[in-house]
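Here you go, one structure.
A single protein chain has been removed from this complex, and every other one stays in its place.
Note that the chains take the letters A and B in the order they are written out, and that residue 1 is the start of every chain.
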Amino acid sequence: MTSYRLAKGGLVDRGAPLAFSFDGKPMQGFEGDTLASALLANGQMLVGRSFKYHRPRGILTAGASEPNALVTIGRRGRTEPNTRATVQELYEGLEARSQNRWPSLDFDVGALNGLLSPFLGAGFYYKTFMWPAPLWEKLYEPFIRRAAGLGKATHEADPDSYEKSWAHCDLLVVGAGPAGLAAALTAGRAGARVILVDEGSMPGGSLLFDTAMIDGKTASDFADGAGAELQSMPNVRLMTRTTVFGWYDGNVFGAVERVQKHVRDPASHLPVERLWRIVAKQALLATGAEERPLVFGGNDRPGVMTASAMRAYLNRYGVAPGKATAIFTSNDSGYLLARDLEAAGVEVTAVVDSRPTAALSYRGRARLIANAVVSRTKGSKSVSAIEVLRDGRSETIAVDALAIAGGFSPIIHLACLRGSKPFWSEEKAAFLAPQDLKGLRIAGAAAATAGIAACMQEGSAQTMAILCELGFSCRPATLPNVEAEEESRPAKPLWSIPGIKGKAFVDFQNDVHLKDIGLAVREGYGHVELAKRYTTSGMATDQGKLSNVNAIGLLAEARGVSPAEVGTTTFRPFYTPVSFGALTGAHSGFHFQPVRKSPLHDWAAKNGAIFVETGLWYRSAWFPRGGEKTWRESVDREVVNVRQNVGLCDVSTLGKIEIFGADAAEFLNRIYCNAFLKLPVGKARYGLMLREDGFIYDDGTTSRLGEEHFFMTTTTAYAAGVMNHLEFCAQALWPELDVRLASATDQWAQMAIAGPKARLVLEKIVDDDISSAAFPFLAAKEVSLCGGKLHARLFRISFSGELAYELAVPAGYAESVADILMDAGAEYGLQPYGTEALGVLRIEKGHVTHSEINGTVIPDDLGFGKLVSATKADFIGKAMLEREGLKASDRLRLVGVRPLDPTASFKTGSHILEKNAAPTLENDQGYITSSAFSPHVGCTIGLALVKRGPERLGEEVVVWNGLKSEYTPAILCDPTFVDPTNERLHV
Amino acid sequence: MSDFRIALRPALGSATGPASRGVSLTAMPEGHVVQVLGRRPHAPDLSGVLEKAAGPAHRAVHAAGPGQWFIVGDAPLSRDEFAALSAALQPHATAVDQSHGRIRIRVEGTMVERMLAKGTAVDLDPGAFPVGTSAMTLLGHVSVHLTRIEIAVFEIMVLRGFAESLWEDLVRMSAEFA
Partner (left out) sequence: MASLISCPHCGVRPKEEFAIKGAVLSRPAPDAGHQAWTEYVYLRDNPRGIHREYWHHTSGCRRWLVVTRDTASHEVELCLDAAAAKLAGVRP
């Protein structure tokens, strides 16, 4: 016989049927079911195949620790493998599929592994497939992975959305069972900010399947009422369907809320999961306890279930495990189940108690067999009988379900995530978490306290202590009156069971059985951490929630020591698996990072710009015109137009920093390697910033707008870094200087107006005299535009080598001013140009960017040796610049390169070799840092860092592209391809 | 050439967002934002100076870290007004015009704290973050300056270049309350 639904009882709504399917077979459950309870109600006891031996497996638990009932649910992008059927709420239309079987769950070829099992023990893979090594990757591993596995992830994109949120509270209570509810009510009534979290769909925990009466109500009604009271308190947040998975520094708890994992069609305005970071002043762990299985032959057969799980299915879901149930117990838990089963009209065939005497309080009809053990189960795909061993005699009893009760392990996972080690309590027969944790207390079954009244008492008392610490006035809470509660004594653990036959599983999910543990000890892997890795016990996705304590007990016995001496392995987050979606949150795809837009973005877009992502910025790369078929055509036209007429380029992305203060000049003098102290007001200067190790950090122009006011520009890429660096120098190094910094990058839109006709264009809108005499090269000042309608900053600086200006206007007016300039410049051939043309123009002029300033160069390498002040007492990088290696004669230094054959070309990154030299490391002369087709020169040109470069102008070399084995004969030349005497700058 | 017309283009000119009791988003007028840099970060109390400099109503002073403030208002500041404000702060502090560099967004509604908690780790409970409090913080991936204007009204100030991106984030964060 199989499991079935009872006619009455439980919290499921028999008036609300839900259709679902398992392996394509239509089934029906009720509102309030989990997938597991619904499968049991439909008599589906076989739900999966085991990891290694492909043994038939059923449902072992009713909660988060489930090692067997892992199924794949959903379809397409919503496919979710390894879903624990025991926690998945049933919904209309749910599609579940079993895993790790082929061709079907009932007939699985992989089960042949079971026949090979004598050879498949712990360490088998390591020993057998050691040699020959190359076969591991090609043969063994793929084979093993196919045979031993979990569900398969989908390759389709997840259509759902996720998000993250922070929450803050005085007290976080983890778990809404008896202890947690009492704690939350105590703290809530005292006015504290409380967050109560529970992984279930409703508060109550074990109350939802307990038969005790509380304040005259059923336990589940009491839980419901307590939940309603908490919901009504504005200072309490009750979060159901939420699992706290980690405890982190600063008393922050990570939790994942399954917002829409219990519905078929998630609503688009809500995420499906939400990741919470909960900052708690104090926390109370009321996570309950896990009932341990017992380790005997065939303890994994479908139909075998922990006693408390069977009680949950019976009392909460109205599902009976079978027609004839046996109970194998080492403590009083089994008798609670026996009583409840009989009350529901389900026959209990036998209670097998490993203790010398059975529980005296039991008054039921079942046959009591004390001082006995179950040595094995019999059956094929579900239990048909058990073999009971007593006084050396064995007896077979026909049953169709078996409950096992091996004692309780407090759920202390969270408490052990910040370095604390659990300790073994002989009295409680359990590993307990230390009670002296900072910011975290433990109550209820998680502290090995038994009984509803005692758990509530402890939850409330611990909360009182917390409230006092937090400064709340606390009165002892009135606790509800609990009746009809069975008392239970601590279990004496039963580790190894004598006379067992067949495989006795310790770790169900990873198929680790008793003999594997023994083998580990015999082969010298008896240390708990080694045994874990040798046998893989506790290493599955359930992290050994059910198996670890049994494995430790068995190791202890095999080594002849106490579990205290064996200790536990290290606890790590997450308590239960967390989806990548939840960890990613809202920031995926296009929203992976924010977009930063220039104030001239829309102006560029309406002028036809093609954009390129530069860090977070979108920059205009080029502006194609009708008839242009390739980007090169557009870029060449833009370059030529700047050299012949005039161009307009958006350079708003440059970093801009306002620097004020009596010591601003002195500050800059220390920041830059060149002199700034005597820069006159109204002048701009090129500045070179070093790192403290002497290498160049960044460059830019800085203008003095007033005696105590400078305006610095940085490169786009290093804008944020330079600001941090300046703040470090101003605050941490030289706080005695009067210097104040403000980032003004977003305040100013900046446009380069470059070309021989630049002044003609600007003169049409700038009110001030900008003739070369009045406003010479490197002049910088505030000007007024369009008859005083607007004030702007004008700088006569040039990146292209042409007569050029940069005009900075308040960002909101940028588009308007750019439009005006385009109008004004039409008669002079003004065209927009993008970053590609900007790059070509600066390479032609031999100006460097971060392609050359690549962290390996000092000023002298780039021809800036003379710029470095010899007289300044100190500046960032000065001391280390004196190092011997930075003065070596064969350093790579900046030089120009062009191909001997003007139709030939080369690529950035190619290396420089002497003529006829083989491409070896020792022959390497340097490399191309930047290259472009130069319309001005008429061929590809490049900038390169070459050993002794400036001394080798005119030398014929070979440019070698190792990726394509291309050798291009070339000549080293001056890096300034355009106007080497700088006449154009000064016109 | 005084016949050219110079027009302001608001950073969030075309932005639309939720306007419900739960959460509503409004792009605030691009009036003025003046960053005030105290001469010393740990200067004596400048509140009197700031109040005087900020002048009449329609302007608010928001703290922005040690020795720094933002003076904000909905109306644009003329050149003369800025000069006057600047002079009033001397010699204690320097004024930097950031009217175009910072964009202000008003977020309000019954669920505004829950919405903002999706982005910032600052505890926005009125007990911890009363009306008038400002914080500079990370909202999602974007740095912002956050001020509680009223019990259920916050003003977010963000760099102009990030304004659109932040607006989109806020719209998504508000979806469940809209």
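As a convention for this text, a contact is a pair of C-beta atoms (placed from the backbone, for glycine too) under 8 Å apart; a residue touches a chain by one contact, two chains touch by 3 or more.
Just so we're clear, the structure is a prediction, and the values are computed from it rather than from any experiment.
Here the missing chain is touched by one residue of A:M539, A:M880, A:A904 or A:A917, and it is A:M880. The chain omitted from view is touched by exactly one of A:D391, A:D436 or A:E736, namely A:E736.
In the complete complex, the hidden chain is touched by one of B:I6, B:A84 or B:A121, namely B:A121. When the missing chain is restored to the complex, the residue among A:V279, A:A344 or A:L437 that touches it is A:V279.
Of the residues in chain B, those that touch the hidden partner chain are 41-42, 64-66, 68, 121-123, 135-138, 143. Although one chain is not displayed, chain A still touches it through residues 246, 248-252, 254, 277, 279, 419, 573, 692-693, 724, 727-728, 730-733, 735-736, 873-874, 878-880, 882-883.
In this section, only the chains that are shown with their structure count from here on.
Averaging C-alpha coordinates per chain places the centre of chain A 31 Å away from that of chain B.
Per the touch definition, chain B reaches chain A in the complex via residues 1-2, 4-11, 30, 35, 37-41, 79, 94, 96-102, 114, 117-118, 120-121, 123, 125, 128, 140-142, 159-162, 164-166, 168-169, 172-173, 175-176, 178.
By the touch criterion stated above, chain A contacts chain B in their complex at residues 163-168, 193, 268-270, 277, 279, 586-587, 591, 593-599, 602, 617, 658, 660-661, 731, 738, 740-748, 764-765, 785-791, 810-817, 820, 823-824.
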